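The complex is shown incomplete by one protein chain, all other protein chains being positioned as in the whole.
Chain naming follows the written order as A, B and C, and within any one chain the residues start at number 1.
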Amino acid sequence: MTTEEQKMTLHHDLKVLETESLDSGFHWLRLNPPSWSWQPGQFLMLRPREWSSDPFLPRPLSIADLDGEALSLFWHVVGKGTRKMTHLRSGDRVRVWGPLGRGFYFEPHMPVLLLAGGMGLAPFIGLIRHHPHPENLELIFGHREDLSSYPLAELSKRILTWSLQDRTPKDLAKLEKAMKVKIQGYSGDGRVLACGPRPFLSMVSRLSRENGARTQVCMETPMACGHGVCLGCSVPGAGGRTYQACVDGPVFSAEELALDQE
Amino acid sequence: MTTEEQKMTLHHDLKVLETESLDSGFHWLRLNPPSWSWQPGQFLMLRPREWSSDPFLPRPLSIADLDGEALSLFWHVVGKGTRKMTHLRSGDRVRVWGPLGRGFYFEPHMPVLLLAGGMGLAPFIGLIRHHPHPENLELIFGHREDLSSYPLAELSKRILTWSLQDRTPKDLAKLEKAMKVKIQGYSGDGRVLACGPRPFLSMVSRLSRENGARTQVCMETPMACGHGVCLGCSVPGAGGRTYQACVDGPVFSAEELALDQE
Amino acid sequence: MEQTVALGGLTLKNPVLTASGTFGYGTEASAFGDVRFLGGIVVKGLSLEARPGNPGGRIAETPCGMLNSIGLENIGAGRFVREFLPRLPWQETPVVANIYAGDYDEFAELAAYLADQEGIAGLEVNISCPNVRAGGARFGQDPDMAAKACAAVREKAGDKPVILKLSPNVTDVTEIARAVEDAGADAVSLINTLSGMAVDIRTRRPVLGSVIGGLSGPAIKPVALQAVYRVCREVNIPVVGLGGITSAEDALEFILVGARAVQVGSASFADPQLPFSLVSRLEELCEELGIESWEEFRGRIETE
Partner (left out) sequence: MEQTVALGGLTLKNPVLTASGTFGYGTEASAFGDVRFLGGIVVKGLSLEARPGNPGGRIAETPCGMLNSIGLENIGAGRFVREFLPRLPWQETPVVANIYAGDYDEFAELAAYLADQEGIAGLEVNISCPNVRAGGARFGQDPDMAAKACAAVREKAGDKPVILKLSPNVTDVTEIARAVEDAGADAVSLINTLSGMAVDIRTRRPVLGSVIGGLSGPAIKPVALQAVYRVCREVNIPVVGLGGITSAEDALEFILVGARAVQVGSASFADPQLPFSLVSRLEELCEELGIESWEEFRGRIETE
């Protein structure tokens, strides 16, 4: 790819096709699709021009789905930026750059266990929708908010899903147990792909090590640049190494990191 | 008025009824009307909550009109804030506080000459629309932008108006001459009310002094607070005095100020 | 939660004060709220004589902030005491006089006059203004000068608390804080504005008549928090935190790093009800976060 081509691929002013607000602060944004080739787990940076300088930084978001119809983003309102994003309306233009980072690695024929904690579901949506052999996929989904906020009904039609509420310590113990059993089941030829909050990924990493599973985790650290120039997104790797989540990740194999020791 | 009543009068979250964009950056905003008693020349401060902290300060705007139907604002895009205001859409809510400052003083029976330079037309719109004796009013309007950007056709139906393009030094000389003649005509029992850029007001002040007219000018200085607490809006008065445009004005009698010496 | 805080001999019903220069002489904002609900008010900086302030542009908006160069315009301490103080509910809400002067004697005279007024609860000494006699140096940028100004005021202030207002435009603000603590300050408040400038590339002129002015607003909050945090670890007198506070969350941030009370400054231009709404919002937020007392929360930032 020449520099000129790359540039055209990365940086876009996209038109908002549709927005959708669900309960408890969940939102969908569908944008005019750029012609990217992408992997689930890759992300983009988004920054509407209307933000003036406050919020200052762009926001990293997983590519929830991308096909000929739309580039879809799915997010939960947690602060200033995600709240401002809910003001976008169809016809508006937003600036995005992507696809960024390393996505999940898997082959269509592999049995794959997906482990998602809350918004960690986002990168799996497109994966599930477009997987040529959905029978090879299975999802365990730990969630706090009401299930109806997530597109789970749709996903359950394509693959086997297990949803577990994750609000109390007791819930958590149940989730851990369920994951343990499943991870053991995928420890042979299978792959485990996980995305969710840091403690969730630590737990998954530990269970994977203990059960000899080949696991990849998607690390959502704060990011300023998203393309390797600021060194703000460091994650501690095994053996004292430091990785940059935005270019070395956000998806890492669990052994590369030291999460299970957290 | 008790403090509680004043508070309720001043500070409002108003719903946008309608927005209208004209050519060359002119905009109308019509808001759900608060029950203020107001004088033309008074203003309000406006700051939509969506602004985060950038732009930081509220924006002062003349009350262009206020009746049972709507509170109307009319502005020209000059910078960050006035540009952001164009993103408002009906149904949005904006925070305003007003009516602020001292408006124009006149009695319905007085012959009144209105002198407006560009956006200085704003405070005269409601005045003209609601004056019980429009035959007592006459307007000279100096403008740079196309006449169609201003609601002049409507105003000309009610009162006598003279429009003069004001783009070149030659235009300016013509405008000055026209104003001089008219100001002389109103120097007896009449009143002259002027609003426009500073050099325009200086010219009006000088012509008024030379011709003994009783003139009031509306001073649009940058303001941070709009209600007398920041001392940021000072205007130099006659005899070395300093006034605060937001509470002592924005309308001053021309003799109070030292504009004719600028 | 009980909101009362003690501040160098004063008792404030809550930790929310207004910042000097952003709340006039205390009466102007009455249409937006009732000052009796505030923890205290700090009025516009007063000098012995009235001052006209700076000519030319006095304010400029900047990203998330503003510059001002009011030039310490004020009506003079005497007129304030005669015309405004009687109209303020000083029996219910402490009124702190912010003061500045060109030399130590003037500071002493001003302090003596104001401390003598029943309605004045305390003095806040603005040492960020240029010291004319010492050729433009600023009291607040030199520990010895700061200490002398503090001592001059302290000596004449009787039983009224003296709060030294510190400038962030220094290499080490804790050095100045320690100097004024040693010189008898009952409290310090910080930060005053940062030195800043705005220019107009079309007219090729500075936006402010005074060329350089003071930067305030949310833009400076990180600098203010840092300064308050560091000073709180170095002095034993109470610290009043300010700089860019726009919400109850911001106020708690200052208290978390150690501030005893906070001041709301230029954010009240963006929302004139802010000082008032902050009082109730702060109480709610303490509830939400399960804060049980100021003692349990103040300064309890965990840095390990």
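Following the convention adopted for this analysis, a contact is a pair of C-beta atoms (placed from the backbone, for glycine too) under 8 Å apart; a residue touches a chain by one contact, two chains touch by 3 or more.
Every value quoted in this text rests on a predicted model; they were computed, and no experiment measured them.
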Visible chains in contact with the missing one: A, B, C
Contacting the left-out chain in the complete assembly, out of A:47, A:158 or A:198: A:47
Candidates A:127, A:225 or A:254 - the one touching the absent chain: A:225
Full-complex contact with the absent chain, from A:10, A:77 or A:164: A:10
Options A:148, A:242 or A:261, residue touching the unrepresented chain: A:242
Subunit B residues that touch the omitted chain in the full complex: 52-54
Residues from subunit C at the interface with the omitted partner, ascending: 62-65, 67, 141, 169-172, 194-199, 201-202, 204-206, 211-212, 215, 217-223, 225-227, 229-230, 244, 249, 252-253, 256-257, 289, 300-303
Contact footprint on subunit A, counting only the chain that is left out: 3, 6-7, 9-11, 47, 53-58, 80, 95, 97, 222-234, 236, 240, 242, 247
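The rule we apply is simple: only the chains that are shown with their structure count from here on.
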Most remote chain, CA-based centroid, reference being subunit B: A
Chain closest to the middle, measuring from C-alpha centroids that were averaged per chain: C
Rounded Å distance, subunit B centre to subunit C centre (Cα mean): 35
Distance between the centres, which are taken as Cα means, of subunit C and subunit A, whole angstrom: 46
Residue numbers of subunit C (touch at least two other chains): 63-64, 218
Residue numbers of subunit A (touch at least two other chains): 52-54
